[in-house]
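Mind having a look at this structure? Questions to follow.
Let's turn to chain A:
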Amino acid sequence: MSLEIFLEMGGYGFYVWTAYGVTFLVLLINIVWPIVQRKNLLRQLLIRQKREQK
Partner candidate 1 sequence: MSIFPDSVGRFFHRTASPPYFYALADRFIPWLTGILLILLAAGLVDGLYLAPTDYQQGESYRIMFIHVPAAWMSLFIYVLLAVMGGIALVWRMKLAEVMLVASAPIGAGFTFIALVTGSLWGKPMWGTWWVWDARLTFELILLFQYLGIISLYNAIEDKRSAARAVAILALVGVVNVPIIHYSVEWWSTLHQGPTVTKMDKPSIHISMLIPLLLMAVAFKVYYLIAALQNAKLELLKRESSSQWVKNLLEKSA
Partner candidate 2 sequence: MLAFRRRAEMANPIFFFVLIVTMFPLAIGAQPHLLQSMAPGVIWVSALLATLLSLDGLFRSDFDDGSIEQMLLSPQPLSVLVLGKIIAHWLVTGLPLILIAPLLALFLGLPEQARGTLWLTLILATPLLSLIGAIGVALTVGLRRGGMILSLLVLPLYVPVLIFASSAVDRAAGGLPVSAQLNILLAMLLAGLVLIPLPTSLALKMSIN
């Protein structure tokens, strides 16, 4: 099966790929966002701790 036929999804390509795309995006955000926030928090706490130790 060629790539074009696969992407076309029998004419429904837009719907299928948008659906999978949105899903992937939401799931990705829900995992990446807490990781990023946690790293930021750790950094901030570290800075504060170093300041208090002086």
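Observations, loosely collected:
Everything below uses one rule, namely that a contact is a pair of C-beta atoms (placed from the backbone, for glycine too) under 8 Å apart; a residue touches a chain by one contact, two chains touch by 3 or more; residues count from 1.
Regarding candidate selection, all candidates are chains of the complex that A comes from, given by their letters.
Here the structure is a predicted model, which is why all the values come from computation and not from measurement.
Within this complex, chain A is touched by candidate 1 out of 1 or 2. The touching residues of chain A, when paired with candidate 1 in their complex, are 1, 6, 9-12, 15-16, 18-20, 22-23, 26-27, 29-31, 34-35, 37-38, 41-42, 45-46, 49-50.
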